[in-house]
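Missing here is one protein chain; the remaining ones are kept as they sit in the complex.
Letters A and B name the chains as they come in the text, with residue numbers starting at 1 for each one.
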Amino acid sequence: MVLDILSWIFLVAGGLLGIIGGIGIHRFPDFFTRLHAAGTTDTLCAALILIGLGLQSGLTLASFKLVLIFAFILFTSPTASHALANAALHGGLEPLLDDAEEEAGS
Amino acid sequence: MMYTAAALAILITMGLALARALLGPTVYDRILSVNMFGTKTVLLIAVFAFLSGQTDILDIALVYALINFIGVVAVLKLIEQGNFFTSGEKDEREVESE
Partner (left out) sequence: MTHIISLTITLFLLWLGLSGHFEPLLILIGVASTLLVVFLATRMEVIDHESHPIHLTVRLLSFWGYLAREIVLANIDVIKRILTPGKSISPQMITLPLPQKSDLGRVIYANAITLTPGTVSVQLDRDTITVHALAKETADALATGEMARKVPDDGTAAG
C-alpha cells in the first residue's frame, strides 16, 4: 500500500516533468535553449517514471531491465545532445546569446 | 490506474514534441524533438509493459532505447555530410584541397 502511494507519486511527478519539458521546448526562443528543456525530460523524468515502475515490480528481472533502460538513456542522452549541439554550431546556427542588457535589468 | 495516468502524461509530452518537430523552424529543432519523442516512446513502452502485465515487453523498450540513439546520430551524420558513406574529416580535407 505504501509502495503503491510512492509509485503514484513517482509516476505522476515524472509525467508532469515530461509535460513541463514539452512546454519548455515550445516556450524557449531558440534551438540551444530548447536543448536544455529536452535534457530535463531525458534525465529526471525518465528516472522518476522508471523508479515508479521499479517499485511495483520489486526485486525481479523486470527491475534489472528497468535499471538497464535507465543506464542506456543516461549514457546515450548526453552523447546525442552533444552531437546535436555540435552539429548545429558547425551547421552555422547562431545561438541566441544574452549580453549586457540582462545584467542591467536584473 | 496509475499506469494509465503515467501513459497519458507521456502521450501529452509526445504530442508536444511532435508539434515542435512539425513547427521546426530549423532542422536541428526537428531532430531534437524526434530524439525526445524516441526517449518518451521508450518510457511509454516500459509503462505499457506494466499496464498489460507482461514485463517481457521491457525487452522491446531496451532495444528501442538503443535504436533511437543510433537513429538520431545517423540522421545527424546524414544532414552534416549529405550521405552516410564518407567520414567527416575526409570531407574537410577535400574541401581544403579544392
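As a convention for this text, contacts are C-beta pairs under 8 Å (C-beta built on N, C-alpha and C of every residue); 3 or more make two chains touch, one makes a residue touch a chain.
The model shown is predicted, which means the values in this text are computed figures rather than measured ones.
Displayed chains that the missing chain touches over the full complex: A (touch as defined at the top). Mapped onto chain A, the footprint of the missing chain covers residues 17, 20-21, 23-24, 27-28, 30, 32-33, 35-37, 39-40, 43-44, 61, 64-65, 68, 74-75, 77-79, 81-82, 85-86, 89, 95-98, 102-103, 106.
One rule holds in what follows: only the chains that are shown with their structure count from here on.
Per the touch definition, chain B reaches chain A in the complex via residues 2-3, 5-6, 8-10, 12-13, 15-17, 19-20, 26, 28-29, 31-33, 35-36, 39-40, 42-43, 46-47, 49-50, 55, 58-59, 61-62, 65-66, 68-69, 72-73, 76, 79-80.
On chain A, the positions that touch chain B within their shared complex are 4, 7-8, 11-12, 14-16, 18-19, 21-23, 25-26, 31, 34-35, 38, 41-42, 45-46, 49-50, 52-53, 56-57, 60-62, 65-66, 68-69, 72-73, 76-77, 79-80, 83-84, 87-88, 90-91, 93.
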